Structure formats: structure tokens, C-alpha cells
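As you look at this complex, bear in mind that one protein chain is not there, while each of the others sits in place.
Order as written gives the chain letters A and B; numbering starts at 1 within each chain.
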Amino acid sequence: MALVEIENLSVEFPTQGGIMRAVDGVSLKLEEGEVLGVVGESGSGKSVTMLALMGLIPFPGRVRADKLAFNGRDLLTISDKDRRKLTGKDVAMIFQEPTTSLNPSFTVGFQLTETLRLHEGMDRKAAERRAVELLGQVGIPSPESRLSAYPHQMSGGMNQRVMIAMAIACNPKLLIADEPTTALDVTIQAQILDLLISLQKERNMGLVMITHNMGVVADTAKRVMVMYAGQIMEERSADDLFASPQHPYTAALLAALPERSEGGRLATIPGVVPGLYDRPKGCLFSPRCAYATEHSRNVRPTLKPWAGGHIRCHYPLGDPNRDAEIQHDHPVGTEAAS
Amino acid sequence: MAAPPFSVLAMLRFILTRVSLIIPTFIGITLLAFFLIRLVPGDPIETLAGERGIDPARHEQLRKEYGFDKPIIVQYGIYLARVLQGDLGKSMITQEPVLNEFSSLFPATIELALCAIIFALVLGLPAGIIAAIRRNSIFDHGVMGISLAGYSMPIFWWGLILILLFSVQFDLTPVSGRIDVLYYIEPITGFLLIDTLLSDEPEAFWSAVNHLILPTIVLGTVPLAVIARMTRSAMLEVLGEDYIRTAKAKGLSRFRIVALHALRNALIPVVTVIGLQIGVLFTGAILTETIFSWPGVGKWLIDAIFRRDYPVLQGGALLLGVVVMSVNLLVDLAYGLINPRIRHTR
């Protein structure tokens, strides 16, 4: 039994201009102790997918799925009360902005012991002892004195460590890290990633690493899922994906990495993720794709098994007949890149 | 960078900064009072002394006393020195020192103002919180509609309408005054609700309560509307914050999230607004006391205008201004207490 099972998940938000589909038909399986990287630009739906798993989609968002299960529990029919017993205990989440994610009006100690007292039923004394232990585990120096500190008195990196301590307090089976290092200084980023990976190994917990940074995924994940405009574009093992990306979007993301740049100039992907008003009829990536054809502009590709993973593309990069197919379907050229 | 942890020293520095900030305001208010009375038509000496038709010898003596032969800045200095010693002149009508009259009437105003703000808080806070949680519900729209009407209310008319309904139509509440004329209550604290309980006539307490109901509602209406609106918008803003998402991700109950994590932060702007409402409250007290013949400082000030009792007007307005200023300072300090971020900066 997989730890997380998601089938055909979609999340929609009604807005002034119509219904905005943030997540569109996402399916996903995650085993115990597995590390999954979820990659995509901002607005690709990667965070919203995980928020849906946590049951944190804010009103008036709507969540629909054929299956949404955690550790064998059906999350679509679960009662609010049972769900609260699960969230924060068996599945925990940390966020992008550590400083705003902690409540400014309460001390670190209060916020940390709150989780322990709720889920583990500890008394104040025991919770405080455990809190000191946890702060030590996430590498905070002199943890006893930090209990009475307020979030604004600490740096972003320290606050993220507190967030991690809070998340792992009840030994969760799954930790979702939503851009955990984006808001931090570069030197701190590596420390936080190392901490997350070592905690994951120590406890054999599932870890979902949401990021827009391919470099972060390369350092951490075993398996990678690439999302674009609410859909999965490609999904396979990290080693394969980095060695030979199959989707033009993945390839473009990799080409944009500084260490892969050729000729001293950083590659960029022209255009932006489609919004509410300019969602293409065919492949969602086609407006920005260097290989788009009349066919891909008009027909949306499905997610199909490919090369040991899945891909949503008419013309996978590793397909031997690819050039012929593209020629056949009337290429629209590369004006997007010009 | 880690700021120093909470300390008594930081707290003291915070309090001192805030207190020093009101000094220019105090000087401004005294300057205003000082110049205003000199704009009054007629002989300024007679106006200032609170005596009419005084003989030339006394006139000359007073001229010296007020420093009218000296530059204006010296005159202001003399005035400021008197104010600081508690000498605000005396009433033209009663010849009583203004400060004495004020302090004997002020408890009535405070009693009314306190009841009004409690009334506004008890209804306004829960209404605002529930409206925010049930955003766009019928309850929400209802609260917002009613509070906008309350905010737009001419309270002098509102008082008359309530009298019309409750006193005239249903004969439930008295039309004016603080207590039934049957009772004579020895002022101990000046607050009738307390003094009646201390007296040997317990039924006098109910008479005092009965007299308080309508003025409390009238005076509390505008603060009620403002508090409900402010609580709602502060709550809505806080509920969208990242740390509320964190609290949800911790699996906390809805009640705990709202009542602890959200409310604690939402109260910060609400406390400020309540502080600002104190000023509005004293303004409203002037109108409310006039309508209900409530023997407080508001009615006293208005009466002074029509009796052309300028020393009372000058001293009373100055005292009210200082009271409002002090309340604002206290609110500012309270703000520092509930918001650690403010306490630690500067």
C-alpha cells in the first residue's frame, strides 16, 4: 500500500473572470520513505496539489479527485475531526516564508509545544523538554534559551529550523516542504536542505520537495515530477530525468540551470505560464515550445507511460520518429524564441 | 540578527519614548486654549478673570497678574505655569474653580462612557469575528449593513427616537437624568452604579441602571459600528496570513485557530481603533448628555457656551483634550504589551 495515492486530482478557484483551474488531472503515488521532487514555475500548481493533500485549500477553492488517500485513509470522505488528527501528526508541511509562517504574537516555545500537547497529549513540562530536544536536533544552538524568543527576534534560517522542528515533532510519515529554501540566503539554503535530507534518512519518512529550482531537486530527490500550468508534464526517476529529459519543458528547465549553460549565456524560456485568459486549446506548453506544431496547438496531449515514467507530450525528445512526426504535423517554427 | 530578549529596561525605554512623544501635543493643546480665549469678543481681562464689570483698580491688578503688559510668549508662560499647577481659572457664573467643577462632573461622564464602550465591545467584537468567519453569509451582510447605518447615525436624533420608542411608547425607561429624584446618594466614588450599592437603598441601583440604558445605547452606537467593522476586517486579514495556514497544518481545531492564533493578532489594530474611539466617545458624550440631561462634563460645556462662561469652556476643553490624549497614550502602551514586535523595536 502506497503512502500517498492521488488519482485525477483537480483544484478550481472561482474568480471574477471565470473558473481558474489551478490543478488539472494530477495523479501521483508515493511510497513510504520515498523522496519526490515536484518542480515547476510559480503558478504551475505544485503547491496547490500538496495543499489539497493537506486539506488546506482555502475557501472558495474546490477539490475534486477520483482518489485521494494517505496511508490507506480516504481523504475525500474523512471527517474534519479525523483529518485534524492526521494533519500535523502523520503528515506535516513547512512553507516558503518561515518568518511569516510563524505566529508573531507567540513564542517559539509556545508554538512548538502546542503541537506536542495536541497530538502526543504531553503535559507542559514534558512538551518543553521534548521541544528543547527537537530544537537541538534541527541544529539550533542553545535551544533552552530559544523557547522564550519570538519569531521576529530570529533570522529566517533559524525560523525555518523552528518550522522543521514543529513539523517533525510528532514523527510524521510524510513531510511536505514547499519551497523551503527560496526565501533564505544562499549559504543557509544548503544547510536547510542537508538538514531535511538527514532527517528524512534518519526517520525513513516520505519527503515531498516542492521547488522551482532544478538544482534543489538534483541534490535531494529520487524521483521528479515536472508540473506546468496545473498539469504533470513529465515524471520519472531523477537520474534518468537529468540524464535525458524527455519533455521539451523539462529540457528547457535544465538548460536554464547555470551549471549547464553553454557559451556563457544563460538559457531562458520565453513567455510566461498561461493565466486565466490565455489558456491554450492544445498542449498548455505549446505557446512557449520550440517544437510546437499545428497539431499540438489544437490537440491536448494525454499523460502516457514513457521511458520508465510518464510524459504529456506529442513528440517526446527520445522518440526516434520525432522529426518526421513534427514535419508531418506542420511545425509553427520558433517565433516564440525570437 | 537576534534582538535582545524581553527585558525590563527595553520596556522602560519603550514607555519613556511614548510618554515623551505626547509633550508637543500637550503644548499644542495649551497653545490652542491660550489663543482661543483671546479671540473672544469683549474685554480679554474680564473674560480671563471670569468677572464682569470690574473696577479699574482691580482691572489694572489683573492686567499685571496675567502679564498683559509683557510679550505674548511671557503671557503664555504664565498661563502654562498656572495650568501645570491645576489653576484653570474659575467659572464666571458660579465663581467655582473650573478644575473643581470638572472633577465633580467627570465621574458621570466616565460612567456613561465606560458603559458605552463595554456595550460596544460586548456586541461588536463577537459580531465582527463571526462576520469574518462566515464571510459573505447573510449574517456578514447583516452586520456590515447595520454597522454602516450605525456609523452614519446622527446620534442626537437616535437618542430622541429611542426616547420616543422606549420612554413614550412603552414607558420602559426614564427620559432624563442619572437617577430617580426620590433618591439622594452620597457621592463616594462618583460612580452611581457603585455608590448606590454602597448606600442603604439597594433599589436605587436599579433606578441608576434604568437611567443608564438609553444613554449607553446612544453613546455606544458609533463605537459599536466601528468596532464590528474593524474587527471583521482585521480578522479577515489575519485569517489570510501564512501563520494561520501553519496553524491549520498543525491540525489545530478551528476554534483554537480563530480564538487564539487569529484573534491575538487581529486585536492589535482593534485596540488602536478602540483607543481612537475614546475621543469620539467624549464628543458623543456632549450630544448624549445634552439629550438625556445627563449631569456630566459634556452638558456642562454646552451650558457654558450659552452662558458665555468662557473660562469654563477654555478649561473644560483643555481638560477633555488632556484626558483624550492620556487615554491615547495608555492605548499606545497597551498596544506595546500585546504586540511583542512593537515592544522590541526602538
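As a convention for this text, contacts are C-beta pairs under 8 Å (C-beta built on N, C-alpha and C of every residue); 3 or more make two chains touch, one makes a residue touch a chain.
Following the convention adopted for this analysis, contacts and distances are computed from a predicted model.
Enquirer: Looking at UniProt, which of "Cytochrome ubiquinol oxidase subunit I", "ABC-type lipoprotein export system ATPase subunit", "ABC transporter permease subunit" or "Acyl carrier protein" names the chain we cannot see?
Expert: Not shown, but named in UniProt as "ABC transporter permease subunit".
Enquirer: Can you say which of B:79, B:119, B:158 or B:205 touches the chain missing from this structure?
Expert: Only one of B:79, B:119, B:158 or B:205 touches the chain omitted from view, namely B:158.
Enquirer: Hey, which of B:24, B:53 or B:71 is the one touching the hidden chain?
Expert: B:24
Enquirer: In the complete assembly, which of B:126, B:145 or B:177 touches the absent chain?
Expert: Candidates B:126, B:145 or B:177; residue touching the omitted chain: B:145.
Enquirer: List the residues of subunit B that touch the chain left out of this view.
Expert: Residue positions of subunit B that touch the missing chain: 24-25, 28-29, 32, 36-37, 39-41, 145, 148-149, 151-154, 156-158, 160-161, 163-164, 168, 175, 279-280, 282-284, 286-287, 290-291, 301-302, 305-306, 313, 317, 320-321, 324-325, 328.
The definition used in the following text is that only the chains that are shown with their structure count from here on.
Enquirer: What residues on subunit A touch subunit B, complex-wise?
Expert: Residue positions touching the partner: 54, 56, 58-59, 80, 83-89, 92-93, 95, 97, 100-106, 114-115, 118-119, 145, 148-150, 152-155, 163, 166.
Enquirer: How about subunit B: which of its residues touch subunit A in the complex?
Expert: Subunit B reaches subunit A through residues 1-3, 5-6, 135, 240-243, 245-254, 261, 264-265, 268, 338-341, 344.
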